[in-house]
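We show some of the complex, not the whole, and keep each chain where it was.
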């Protein structure tokens, strides 16, 4: 693995290797000193062409916990506003010699293009409606910790599947891990031929009571203006997950931020079945695992032995 | 002490303990290497719902000088703009496992609410018109270094007391430390029953020539629009501290940023009596002391001895 562009590129084995690495890093987050020296003196660039405090701070913190230096570049206020092309921006940042460039872009395929212009590892932090692979990995990781292996488990992904890169990446990841995935929402928000990704489709919540997991997507207000849905009130009546629709033994997930009262009723957000906060915590750990797998193995010839010692994620290997 | 929500919660002993800690950390700021390993591998979140370069950079730097990693989240550009509730924002950030969350909010009591949603220590960096405890602590620290014990010293707090959380926190802190506090300003800007906090009231500067300290508040331009004052010119005529009104042996303080020519004449800002720059320098030290007192004592069972050695703020204990 040189880059992480999409779940579509990963085999089940590669996904499991990342989740196993996350497991071995997870004990870190229990410690007071959460820092490893793995990436000391290396630079991670976070290049975000869409605002996202959550995802960018999660990557930033994951990089810092591996002791990397970070350069955070946002579209607003940057040369991008002066009309610089993506290519020139990437070539400029690449001249800093970063170990990895994390890219979020409104354009499908942007991270793949970035790989042509840099020798850094490229990580997709969301590209248009295409993929958001670290979100799917952190979701799979969160579920695996709760449920063990995902083979045969059933996950309903509910809401605006059409515009959701989170849905796409999750369908791919969860089916590769053996789960059965059902996407559910109004016909206007379920793309045709989505079944080709390996999932089933339902236009009502009927049957969701037998799911192991309800994964609810964020409903963007602007979808109503675009006439994909008649009204938020009607949407909520048919698809909102509330106390009546969430079983006592079902797990609830959401990529955040939640619109309380739209796709979720306020009470279920903090219900015992909700994994929402756990997903955020997993985000830092899984992104550390991605950096680790992509970067810790690479390096100068001859220094492999030294590094192998330096990066071992054990209590002893850590600085403090 | 688990949190720092307001001076109202602190006893004289607790305040003095914080100031003593600041004293022991102050020698650091004299060194070339200003860094201590105290909080290595721990994370501090700065969550600012109001812009403030001064206060946020002071907290950020204080955290870094104790070797913490920092995550800075501002309202603009964050999920907060997407309508996320304070609670969801806090629960998200809290999932990163931070040692402390520093909160500034336009709403009175917000930091107290935050404590319910996180296991991190919560530090109030200003909540509406209520309190700004670290400002009061840094002011008390600055004064104590100049005057020794504050018992019996007289401090005039001059200006827009009504809208000032700085005034409120300072009245509480200085009176607890034994000082006599007189608040002074136009009747429209002095809240009724302010005496219940332990201060006296004056509507003119008469008598201020006998004060040890003149603490001048920032006059917001918008107060004139709100008709609290007839004009800035008239306000300045009656309450501006200038060369004539500042005694040679009086000390001058201001929380910054100064409106030169409004509440202070330009010459007094840089007069030898002015402690304004010293207040800023004290800010970093006092915020380090707050982090230290809230966080350095906490931790895993059994590791107390190790940490006690690691954090000692002595030349030997430091890394460089």
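Note that the chains are named A and B in the order they appear, and that numbering of residues resets to 1 at the start of each chain.
The rule is short, and it goes like this: a contact is a pair of C-beta atoms (placed from the backbone, for glycine too) under 8 Å apart; a residue touches a chain by one contact, two chains touch by 3 or more.
The shown structure was predicted, so the numbers you read here are calculated from the model rather than taken from an experiment.
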Given 2 visible subunits, total identical subunits the whole complex contains: 3
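We take it that only the chains that are shown with their structure count from here on.
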Angle (degrees, nearest 5) of the CA superposition of chain A onto chain B: 120
Whole-Å gap between the CA centroids of chain A and chain B: 38
Footprint of chain A on chain B - complex, ascending: 37, 40-43, 69, 71, 73, 77-79, 82-85, 88-89, 91-92, 94-97, 299-300, 303, 310
For the chain A and chain B complex, residues of the former touching the latter: 29, 31-35, 51-54, 57-58, 60-61, 64-65, 74, 76, 256-260, 269, 276-281, 283-284, 318-320
